[in-house]
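Note that one protein chain of the assembly has been removed; the remaining protein chains are unaltered in position.
Now for chain A:
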Amino acid sequence: MAGIAAASEGAAPARASTPAVVHRRVSAAAVLVWGLIATGVLAMAVPLVMTAYISLFRDAVVVFPPSGYSVSWYARILEFPRFGDALGTSLRIAAMATLGSLALGIPASLALVRYRFLGRGLLNVLLLSPLTVPGVVIGLSIYVLVVETEIATEVPLIGSDLVLVLAHLLITVPWVIRLCVANLVGLDRSVEEAAANLGARPWSVLWRVTLPMMRQGIVAAALFAFIVSFENIEMTLFLIAPGQTTLPISVLQYLEYKVDPLVAAVVMVQTLVIAGLLLLLDRYVKLSRIV
């Protein structure tokens, strides 16, 4: 009893100062949280900021500190070996991979969410599994497969857009399915039932109700598919034909023998293409609500 009394007596003055203590603790936590956020943002931003910085150096050889600054590298961007060609290939492959992955991924998502069938679980795992295998491994495997097929059939495959697009589908389809499934799961099924109740046939329900309601998911999926394909390097490295190139690959090849502000400028352009795409899409779909 005496102990309890003493403790409560001892607690009384402490209680008076509690608000200050709590306040200080909250501040410490806040400092930690903001510190972590700042570190994270910094870690993400530093490479980009450094690249942007270097792209403005005047000297052809990267030295610190630079002797001066200049935007002339951007004007000389077309001097980058096969810049237009590489960018064109990248955009073309990414666009085809995006369309292809939507064509495969949207029906697959509908099937996975709406129907119960034999092997559904297996299909689900298979469709997402390429994300778990390193790109280099997939690239090499496809390369071996394609070469063997070429030898067997004598149909030239290596270097065709088709092989590259098919390979990219492996990594873009999982993204499309993942985003569309998440979107579909959140939809109220009775909306589709209402359409049927009002006289809409199944295809009409799909076209007029289900797909429009999936718009957010589809846009997000298209975006991810495009970026994943556009930036892919590991798989593409194996499957690209001699003489053919994509932007990330030409950057890699350039960096093998030279580091100068020109390549930094090219990377900045590539980043701006993606950023521009994101901004454009954000006008139609609030990205913050999806990602």
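The criterion applied here is as follows: a residue touches a chain if its C-beta (ideal position, glycine included) is under 8 Å from a C-beta of that chain, and two chains touch if they have at least 3 such contacts; residues count from 1.
As a working rule, contacts and distances are computed from a predicted model.
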Match the chain absent from this complex view to the correct UniProt protein name in "Cytochrome c oxidase subunit 1", "Putative spermidine/putrescine transport system ATP-binding protein", "Kinase A inhibitor" or "hydrogenase (acceptor)". "Putative spermidine/putrescine transport system ATP-binding protein"
For the chain left out of this view, which of A:Ile77, A:Leu140 or A:Met213 touches it? A:Met213
Using the definition of touch stated at the top, determine which of A:Leu56, A:Ala195, A:Leu237 or A:Val266 touches the missing chain. A:Ala195
Residue by residue, what part of chain A touches the chain that was omitted? 188, 190-191, 193-201, 204, 208-209, 212-213, 215
